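Taking it in order: structure first as structure tokens, then the write-up.
With one protein chain removed, the remaining protein chains of the complex are shown where they sit.
Up next, subunit A:
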């Protein structure tokens, strides 16, 4: 029996103290963790339920125009917050392209940041998986690896990070606020998730007991609001993880690109920020050639980890498309099918 303690702390310090013990896991909405526990891929010895902690469910605007989002804010609530969606449209679009309406109503900001890979070999207890059982091997290598990583993978792990939300967050220099046994600190989302290297079990840079209490998007990220998109390719129109996805945001002044942000999803064990590609666009007039060049740079180090060479070309193309759409401008209203390349006309709010 997977016996575990269930603790419902009354305050953040209590939560941190409870979770500092080995084998603890924080429980938010549980849309990912409870499934993993039922399947046996996660077997925490102690669940620290943070759903009733006060003060984690607020969206707070900062004087400088940045925003601080509590870790327990629900995905749907954030996506449908008008000011948030208007200021960080690519983030809202990513949120609405993820999971299903029911899951978005339950899932939380902090939980989404902490979700685990969908690699089937991670979930299948009969398979070797270094991420689940360090040192056991990686059965995804040489297996059914069509959707696995093409960037930043190692022979120890070829899993991808499944989040849509984290992709534009990474692009926009979002930061998480963390409370831990040694106090409060901040971690850039880009530094939160780790590439596998030789220690794929180390999925994030959080230390034992550390709790994400809030997510911050800086004021500078708001400067991209007029030219920001998230685009996601998937194998059905809703309720499917990305084959590949991309967030692209541009700051255009006088016809030239002043700043660019590009991140890819579904290609690596973390949301993949393409800084070289971003830099390549600065000061150039926006053009197809520039976008193609940027896309090539973004995927320059990509190599297939299995039957997935197509993802490299697909990722290049989606970078080009996301940049093109960003250049065209953020839609006035959320596309009827958020993040879908097939939903080009702004439509009614997404209901699917």
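Assume contacts are C-beta pairs under 8 Å (C-beta built on N, C-alpha and C of every residue); 3 or more make two chains touch, one makes a residue touch a chain; residues count from 1.
The rule is short, and it goes like this: contacts and distances are computed from a predicted model.
A.B. asks: As a check of understanding, state which of "Spermidine/putrescine transport system permease protein", "Xanthine dehydrogenase YagR molybdenum-binding subunit", "Metallophosphatase" or "Sensor histidine kinase" is the UniProt name of the chain not shown.
C.D. replies: "Xanthine dehydrogenase YagR molybdenum-binding subunit"
A.B. asks: Just name the one of A:120, A:133, A:223 or A:259 that touches the chain not displayed here.
C.D. replies: Of the candidates A:120, A:133, A:223 or A:259, A:120 is in touch with the missing chain.
A.B. asks: Given that one chain is not shown, which residue among A:105, A:225, A:238 or A:296 touches it?
C.D. replies: Of the listed residues, the one touching the omitted chain is A:238.
A.B. asks: Under the stated touch rule, tell me which residues of subunit A contact the chain that is not displayed.
C.D. replies: Residues in contact with the chain left out: 1, 40, 100, 118, 120-121, 124-127, 139, 142-144, 233-240, 243, 310, 313-314, 317-318, 320-321, 337, 340-342, 344-345, 352.
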